[in-house]
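Step one of this worksheet: look at the structure below.
Just one protein chain is left out here, and the rest sit where they should.
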Amino acid sequence: MVPTNIKNFDTLVVGGGIAGLQAALDLGDQGYKVAIVEKDASIGGKMIRLSKVFPTLDCASCITTPKMSAASHHENITLFTYCDLTSLNHEGQGIKALITQKPRYVDPIKCIGCRQCEYICPVHVSDAEQGDFSARKAISIPFSTAIPQLPILDVEHCMLCGQCEKTCPTHAIDYFQKPEEFIIQAKTAVITTGFDLLPVKNNFQYGNGHIPNVIDSMQMERILAPHGPYNRVLRPSDGMEPDSIAYVQCAGSRDKSMGVPYCSRVCCMYAIKQAMLLSGSLPLADIIIYYMDIRAFGKGYEQFYQNAKAMGIEFVKAKVARIDKGENGSAIVRYENQDGSGIATADHDLVVLSMGMIPGWDPRSICPVSKDSDQFITSIKPKISPVLTNMAGLFVAGVAAGPKDIVDTITESGSAAMEAAKFMSNSHMEN
Amino acid sequence: MKNPDNDKEKEAKKAAMKTLRAQRKDLIASASSRMKTQKKDIKAIKEFLKGKKATIPDIAEGIDMPKDETLWYIATMKKYGQIVEAEKEGAFFNYSLNEPEKTQEKEEV
Partner (left out) sequence: MSENNKKVGVYICYCGGNISDHVDVEEVRNRVEKMPGVTVARTNMFMCSDPGQEMIIEDLKSDKIDRVVVASCAPSLHEATFRGAIERAGSNPFIYDHANIREQVSWVHHGETATDKATLLIAAASAKSKLLKPLEPIRVEAKKHTTVIGGGIAGIKTALDIAQKGIEVALIEKLPILGGRLNSLDRLAPFGEKASDILKELLDPVLNHNAITIHTDSKIETIKGYVGNFSLIVTKKENNKDIKLNIETGAIVMATGSVSYTPLNGEFGFGQHEQVITLQDLITLLKENKSSGSSLEVNGKRIKNMVMIHCVGSRQIPGIHQPKENGQLNEYCSRTCCAALLNAANQIREKFPETGIYEMYRDIRTYGRGQEELYEQASKNKVVFMRYEADAPPVVSESNHSEYPLKVKITDSLTFNEVMDVPADLVVLATGIEPDNVSDIASMMKLPIGTDQFLLEVHPKLRPVEFSITGIFLGGTCQAPMDTGETCNAAGAAAVKASALLSKGYIELDPFVAEVNTDKCQGHGACIEACLKEGALTLTEVKIDGKIVKKAQVTAAMCLGCGACAAVCPKKAIDINGWALKQYEDMVDAIVSDGFAV
């Protein structure tokens, strides 16, 4: 069935993380009508889930929430959250996207975001938003700063007890909501689909995620975040305050056998940042970073790295070969010293794997835009305009075009917005 | 005042819910059993903490639950305002039940 509901915009932005928000704001500010389509229940992407950001140590929310808020209230920007992109193709002069609004089982117009449904719901579900370190309810708002402030009813874990429906003061619960398909037609599109962390579960060297207190860097972000699961730094196996914390750099990056051959570009800096935050909250803890090369190349980054060294964070040039389960919740890190002195082992209370970045979206069978061997979208002009793809009128920004940090992402998004705006004024002149 | 249309609507809704429940039978069954276990676990934690404070290893031992699971519950109950953190003891923190007047099904802050 072809949906008859067609919405027209100047630009379709695919992905509502920091890259998409910035591109949308830069286009909206020029008067273009923009649609942001986001797969998650909230905009904000990975950035809103972080603790603080390097090298300024601003809280991530302090920078993200205003941009989220600005986009959601912008007269030229419309948000479509909790939506799947089914297809994205050229049509005529522009672009046509088929989109499915997934059911929240909550009426977005009636709901006032009071969270009464969440408080009354009796089913607890492990909360991926909190690194699975605590639980949410089967109906819940994804996180406190989410936009929109609408709960999602998780059908997988709902027992249809009806308590949320009874409690809701505005009768917003709708157990019968169905997916709705619609079409967005636009003159241009910007792909800002970001990244996922390489999953630990495929890395047998690091225990496939089964060794207690070996966590990934995104889980550490949650532990350090203001709304985190523990509101302090504890290790997940038993609630102990860790005394010795290790970072394993290039976990799954720069290593074909373990995952990805390329450098993920942000891991050195986020590990240093996390180490600094940890040494702030646990001043007596030993913090060790096992690394191959420290890549602190951005503005102010090298100074940040030198500060971390001065704070007493230990940097050991070594490649971690494997991690094993130790006694009493510790993890044993086995590493090869890069000075040629051979294999050594060390016991740590908590080990953080600086996992690399992989693309957050695969265009295969959805969109004919081409990917590179690294699986990120191909930039056809990496020098004069890295945001250009092989599809006319379709641009890419942020990690969708290869790993990069927030600063570079925001700049690239501005650049993509500029290219999209130029494309539209040029085609306007031709018409 | 009785509205026959309203009644009819209610009947229809009831029937639709019944169909939906039938469709989701398996999911509902597993969610219900999970909920029951959770209820039991939370009750055990609350009972253990009645009138005292304890660390994660203490609670875990006291109610015979794995320590990581205990922490998961405590973190969740803290989030929903049923438990508060108390002072530190060695490398662990103590937890106690939230005072009754403050107990609200509400996320802190």
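Each chain carries a letter (A and B) given by its place in the written order, and its residues are counted from 1.
The definition used in the following text is that contacts are C-beta pairs under 8 Å (C-beta built on N, C-alpha and C of every residue); 3 or more make two chains touch, one makes a residue touch a chain.
The structure displayed is predicted, hence computed values, not measured ones.
Trainee: Which listed residue (A:56, A:87, A:170 or A:208) would be found touching the missing chain in the intact complex?
Mentor: Residue touching the chain left out of view: A:56.
Trainee: Touching the left-out chain: which of A:30, A:86 or A:100?
Mentor: A:30
Trainee: Quick one: say which of A:138, A:183 or A:294 touches the chain that got left out.
Mentor: A:294
Trainee: Of A:93, A:306, A:370 or A:390, which sits in contact with the chain we cannot see?
Mentor: A:306
Trainee: Check the options A:35, A:68, A:197 or A:333 and report the residue that touches the missing chain.
Mentor: In the full complex, the listed residue that touches the missing chain is A:68.
Trainee: Quickly run down the residues of chain A that touch the omitted chain.
Mentor: Within chain A, the residues touching the omitted chain are 26, 29-31, 53, 55-56, 58-59, 61-63, 65-66, 68-70, 72-73, 113, 144-145, 147, 149, 225-227, 254, 261-263, 265, 293-303, 306, 317, 338-341, 372, 374, 376, 379, 382-387, 401-402, 406-408, 410-419, 421-422, 425-426.
The definition used in the following text is that only the chains that are shown with their structure count from here on.
Trainee: In the complex of these two chains, what residues of chain B are touching chain A?
Mentor: 16-17, 20-21, 24, 27-28, 31-32, 34-35, 38-39, 55-57, 60, 67-68, 70-76, 78-80, 85, 88, 91-93, 105-107
Trainee: Which of the residues in chain A come into contact with chain B in the complex?
Mentor: Against chain B, chain A makes touches at 115, 119-120, 122-124, 126, 130, 133-135, 138, 144, 155-160, 162, 175-176, 212, 229-232, 234, 236-241, 243.
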